[in-house]
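A selection of the complex's chains, in situ.
Letters A and B mark the chains as written, and numbering starts fresh at 1 in each.
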Amino acid sequence: MPVSNSGRIKVSPLAKKTAAKIGVDLSTVKGSGPNGRIVQKDVLAAESKSSTESKVVKE
Amino acid sequence: MSDKIKVVVIGGGPGGYVAAIRASQLGGDVTLVEKEYLGGTCLNVGCIPTKALLHSAEIYEEAVEGAKYGIFANDIKIDFTKVQERKKLVTKQLVSGVKGLLAANKVKVVFGEATFTGKDSIAIKTEKGTETIKADKFIVATGSIPAKPPIPGIESTKCIDSTGALELQEVPKTMIIVGGGVIGVEIATLYSTLGCKITIIEMLDEILPMMDGELTKSIRSKLAKKGVEINTGAKVMSFKDNGDNVDVTVQMSDGKTKVFSGDKALISIGRRTNTQTIGLDKAGIVNDRGRITVNNKMETNVPGIYAIGDCVGQIMLAHIASTQGEVAAENALGHCNVFDSKTNPSCVYTKPEFASVGLTEEEAKIKGIDYIVGKFPLAANGRAMIMGEDGMIKIIAGKEYKEILGAHILGPRATDLIQELALAIQMEATIDEVIATIHAHPTVAEAIKEAALSVDKRAIHIPNK
């Protein structure tokens, strides 16, 4: 997990806002930016993965 | 009557007028009280006039050095009256701009001197008499004034403060500057460029004590090359006006006494909060010898009363006053914001410019932080070379994660370049993000990437040691 020295997960502001809006838990997201920083693309990828998973559960 | 929150802002400097505009944007019914001039110290006798005069000095210097670039001229002359007129033009235009902005944002402006009469009311002494007004919230932004130490002889008219130095009608032949802080060094730059022989007397071991020590040494030697004599560890004992000159008796670092003589002596040893006559006691506002005590929401001990800018006596800079003004206004209008100085840039308008953000090496050492330094000399930067300038960019990064802790730039455009690194600190960026950002060629900013690379000992444009 990419963690800064203050102990926080490294995540871009856009990724943070996107995650909050679409309801993705950042601690489950793997970052692809420099030093594993989480960027929006990673959040969107995590969402589409979890939404296909949840669809499977529902159906 | 309106059901808007009624806000009174006391003082129309960069703290007060910004707070007033922001409070009005957020729906407040805002009155700004100003006793002297809109724009405060900053626009009238501070930042703007200094930089306007310095710009003329720079134009002069470039004309004189034009031959280096193939540009020749005869009889290059400074018309100091015109220089002062141009300064006035700029400050006037900006002050009238502030007036227009306040009007556009529906802030009522009252010209007069405000004093607290209680926790929820002030008296305003105007030309027409005294009026008392009540408000839900007060934002105190009364700023600061030059400190005048009790040194014998200081009452001589040849002892001037920064306001006096910016109003001179001719360039003095010699000037003794007491205090080598930002203001002292900027005025030394100004008048030495215009031909005045300057002597700086500084009590501490170094001028510009808050800046990076290594770069300060470099600017110190650049000033020396211009003929500025700098005496550190030296203490002024007395002034004596002898008609033509003022004699300044100084105890030098070696303990010996020396007398310096100048047309003028500038006293620039600091500024003190301007809160003596505003009735802090009447409102019960806690303060430390005039410095109003606030928390990071800019709240004083009295609910509904905020204080911002120079009058809180912490970081006496215009952009800090404005930032604190935004924070106070937002909190006064029911939002929640806190002031954080971690991205605060400090700028000195020397030639070349000098700017800094975050920790210096000295501070990192004192705090016991493990750090690494990356450096890039601007002598190796194409753009700086084209401009005929040099200098240095220095980045302080944390040892383990290489997050940017501080950055120090001595070089052309430093005051604007520092902003990239302030944003980096705001975002907790490491050197990797700075390196991954493409830096345009040929710019001075390329050297920021090189300094970041140098943290990792992999700079391209200097050998890595």
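Points to keep in mind about this one:
Here, a contact is a pair of C-beta atoms (placed from the backbone, for glycine too) under 8 Å apart; a residue touches a chain by one contact, two chains touch by 3 or more.
Here the structure is a predicted model, which is why all the values come from computation and not from measurement.
What you see is one copy per chain type; the file as a whole holds them as A x1, B x2.
The rule is short, and it goes like this: only the chains that are shown with their structure count from here on.
Taking each chain's centre as the average of its CA atoms, chain A and chain B sit 42 Å apart. Only residues 398, 400-401, 403, 427-428, 430, 432-433, 436 of chain B touch chain A when the two sit together in their complex. Interface residues of chain A facing chain B in the complex, by the touch rule stated above, are 4-6, 8, 10, 13, 34-35, 37.
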